[in-house]
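Apart from one protein chain that is not included, each protein chain of the complex appears where it belongs.
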Amino acid sequence: MQATETRAPAATRELFYNEALNDALRLEMQRDERVIVIGEDIAEHGGAFQVTAGLLDLFGPTRIRQTPISEIGIVGAAVGAALTGLRPVVELMYVDFAGLAMDQIVNQAAQNRFMFGGQARVPMVLRTQGGSGRGNAAQHSKSLEAWFAHVAGLKLVMPATPADAKGLLTSAIRDDNPVIFLEHKLLYRTKGQVPEGEHLVPLGRADVKRQGNDLTIVTWSREVLFSLEAASRLAAEGIEAEIVDVRTLVPLDKEAILGSVRKTHRLLVVHEAIKRAGYGAEIAALIAEEAFDDLDAPPRRLAGLETPIPYARHLENSVVPQVDDIVRAAKELVG
Amino acid sequence: MQATETRAPAATRELFYNEALNDALRLEMQRDERVIVIGEDIAEHGGAFQVTAGLLDLFGPTRIRQTPISEIGIVGAAVGAALTGLRPVVELMYVDFAGLAMDQIVNQAAQNRFMFGGQARVPMVLRTQGGSGRGNAAQHSKSLEAWFAHVAGLKLVMPATPADAKGLLTSAIRDDNPVIFLEHKLLYRTKGQVPEGEHLVPLGRADVKRQGNDLTIVTWSREVLFSLEAASRLAAEGIEAEIVDVRTLVPLDKEAILGSVRKTHRLLVVHEAIKRAGYGAEIAALIAEEAFDDLDAPPRRLAGLETPIPYARHLENSVVPQVDDIVRAAKELVG
Amino acid sequence: MSAPDRQAALDLYRVMRTIRAFEERSSKLFAENKIWGTIHSYAGEEAIAAGVCAHLRDDDWITSTHRGHGHCIAKGADLGRMFAELLGRETGYCRGRGGSMHIADTSKGNLGANGIVGGGIPIATGAALTARQLGTDQVAVSFFGDGAVNQGTFHESLNLAAIWKLPVVYVCENNQYAESLPVKRAFAVDDITKRAAGYGMPGVKVDGRDVRAVHAAAGEAVARARSGGGPTLIVADSYRHEGHYYGDPRKYQTKDEIEGWRKRFDPLADARVWIASDGLATAAELDAVDRAVAEAIDRAVEWADEGPIASPITLPEDVYAGD
Partner (left out) sequence: MSAPDRQAALDLYRVMRTIRAFEERSSKLFAENKIWGTIHSYAGEEAIAAGVCAHLRDDDWITSTHRGHGHCIAKGADLGRMFAELLGRETGYCRGRGGSMHIADTSKGNLGANGIVGGGIPIATGAALTARQLGTDQVAVSFFGDGAVNQGTFHESLNLAAIWKLPVVYVCENNQYAESLPVKRAFAVDDITKRAAGYGMPGVKVDGRDVRAVHAAAGEAVARARSGGGPTLIVADSYRHEGHYYGDPRKYQTKDEIEGWRKRFDPLADARVWIASDGLATAAELDAVDRAVAEAIDRAVEWADEGPIASPITLPEDVYAGD
């Protein structure tokens, strides 16, 4: 069942990103009793980032199932539950812990349907968060979207705004496939207007967050906010950047990116993950392959340095793209 | 300690790929008692692909340490052993099982040195094999090099020939960093001349396996053999392909690839892993970024289809690049 | 648990014979290069799948292993579609995508063979969670080998099932080896059921050669699960007659060991003795079962062989649902 765009909703309300996610979970759990949440610290504590706050009181300990620290057991149980009629939403506290559960994610969840010749559906969402900026160091700050994007059978979502977070999580929960839903630890306390009630943003559709003619910046998650900030600084210098927030990396809205590049003739891909074999390479390669003659300059990637994320604040910021870096890269590209 | 090229060795001998690996293990274990092999079925059985055949008799059960089926326990034990003075070589039976051990590979082995501010070294090799072609289906046929390439702190090797297999494994064992050494299940019974005695091929140097002026094919592992076969068929039609076998994906020999592309002005990257977010994207993006004006055509990727690997032989072959596919892609690129 | 009556005994025998015959035919087809990849014979372990699945309904779930033909048959799969899968046909259970290591029959609650040792254990646990959550009385059974017991998935799953009192039965098929590793070198304890106590669930050791013993132990465990009594770990001692996989040189075993065990340890021979001596059925009646099974296997292979080759064109259909 593929989610479809809902008509402009009546009212909106300003919410934090984590409140918007909480809203989506609450509404979907009220709508469908097969939806359960399973993970660590999600009950009384409300989740490490308060995304499940209050849900225990509403839905009780069986639908807000707090677990011991057993990542592969939890994810595997969700796979089994999804195969047999539930629609589990797993909260994996940090994407850095995916390495413990990757087998169930990739060899089971992503492949069961295919291996069984279409006999099965695995309607589950793996919610987790990544990214740096909080001094949590190398085991709590990774951006691993490229791993999931390289797996056939998974869908991959990375919302940048509260409204997208709510609309995309709703669509992810209603999707009949395993969806990896990557949040960013520094987005939880960002605010935005969010449609009240049911709000669906379809998977596979990018969003042009800013129009511009001079270059296309393709980005996602927290770097969308950095890119928008950079864009207004660039505008002050007469450079109009178009910001394409891909929102879902798989399926990818190729047409939206191609369309923008055909207009601006310049591509800058920005992400926080390390550059080598990052998802930015996929986008740069795709555009080089399919829009080569539309490009007036080499497709450019701005991404994390090839080091683990260090602890100290100034070290941490030095290894992932900041607003200044985006401004600089954009100028080089158009200049 | 970085391995350095050894002068042309006195004698060579024809060996199978798995015999060449066995030779390297034997010589390194004789040379350095800190080298041990740890893994499943490596003792009496000699390993699932006979790479450790005979080593039990030579070195005994403590240095050829056969384990229960405990991938994260084994890899983690190797990390601890490497941190404290051994130089373990882990045999992970299939790269598909890496999902069980990814946490120890990425959060521990790859990052310990960095997280500890340089206090530690993790001289270990994780030998495993991937690829399709044997009807082992989706949980035993993956190509996951892109995952490892995206991790800061790992080196990544994928030899295509028996001589490279021996020389690169020797260098990997002598390297003071965690090295992921990816073999291919259908290369084990391929033959080639292999230098006798100590043979080192340095990490980070590509090998031009065939000279040509019309296009550059960048590839690795089994697709090197397919590409060479395709090249001779192309030659019959007057198209001269240059085959660059990268051999080590990390560190990557960028100059060798750039040099070839500057000569041929056309790039085709070929690999077995699925195309989306595959390592081919990194190479195509890199060349598009750094040699844009040298390219007479869009950089082209030929890679696996975005499905898990199916079981039936004809289905299996239909999802990964075959010789015909390479010939066709090359013609389109030059034509 | 009441002992099997005549009908139950004949059913158990027929299932075991069907599994044995299926494995014999599969080996033959493999030797003839009609089967691709690899197959793992369940011969010698038939009593476990038969004795356990006799207590399961079509809406109960199982997770199986790389050595999964027996579980699949015992859970009621169609032989023709199984062979068709091994032969890579569109009519196979997995349309030729899965092969031996991934045969699943969700219509009968078989959540699939699994190529990952221990991979099915959390999945069965999750199926049990579904029953618990939806308030049904369905039960999940996870079959796995002695080798899987040293996987983290075993540990994490049994703990989850214990704290949540899930309706699941964990069936460890201890066939003495994990590939070439003898069980005594994989454990520092002689009795695997000792692990159960650490999770707070009952652990039951049973002679996996004796289908009556398996049937009795499984009956209790399944009843406990169904009635809300929580999980059980059953460890069934067994032996695989064949190598780990078809073609295994078996360097790690002696001829004497293999032959000795084969004779000593044949659940089918034992069942015949028991059934006859208890007067539940005559040798002639059992021979008739054998003939009927042999014919069913022949018909199944013929049907499978007539199935169309699976088409590459449709592969993308099965990657994502609902697209």
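As written, the chain order gives the labels A, B and C, with residue 1 at the start of each chain.
As a convention for this text, a residue touches a chain if its C-beta (ideal position, glycine included) is under 8 Å from a C-beta of that chain, and two chains touch if they have at least 3 such contacts.
The structure presented is a predicted model; accordingly, all values stated were derived computationally and were not measured.
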Discussion item. Can you list the shown chains that the omitted chain is in contact with?
Written reply: A, B, C
Worksheet item: For the chain left off this view, which of A:T12, A:N136, A:T190 or A:N213 is in contact with it?
Response: A:N136
Worksheet item: Of B:N107, B:S171 or B:T307, which sits in contact with the chain we cannot see?
Response: B:N107
Item to complete: Would you indicate which residue among A:A43, A:V79, A:A231 or A:I257 is in contact with the undisplayed chain?
Response: A:A43
Worksheet item: Among A:L258, A:L305 or A:V323, which one is in touch with the chain left out?
Response: A:L305
Response to the item:
Note that chain A touches the absent chain at residues 40-41, 43-46, 66, 68-73, 96-97, 100, 134-140, 305-308, 310-315, 318-319
Discussion item. List every residue of chain C that touches the chain not included in the displayed model.
Written reply: 150-156, 159, 162-163, 185-189, 194-201
Response to the item:
It is residues of chain B that touch the chain not shown, namely 1-2, 34, 36, 62-63, 65, 67-68, 70-86, 88, 103-104, 107-108, 112-123, 152-153, 155, 175-177
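We adopt the following convention: only the chains that are shown with their structure count from here on.
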Practice prompt. Looking only at C-beta pairs in contact, point me to the busier pair out of A-C and B-C.
Written response: A-C
Worksheet item: Measuring from the mean C-alpha position of chain A to the mean C-alpha position of chain B, what distance in angstrom results?
Response: 31
Worksheet item: If you average the CA atoms of chain A and of chain C, how many Å lie between those two points?
Response: 40
Discussion item. Can you compute the centre-to-centre distance for chain B and chain C, using the mean CA position of each chain? Integer Å is fine.
Written reply: 37
Worksheet item: Taking each residue of chain B in turn, which ones touch at least two of the other chains?
Response: 72, 96-97, 100, 137-139, 306-308, 310
Practice prompt. Would you pick out the residues of chain C that each touch at least 2 other chains?
Written response: 94, 96-98, 102, 114-116, 119, 152, 318-319
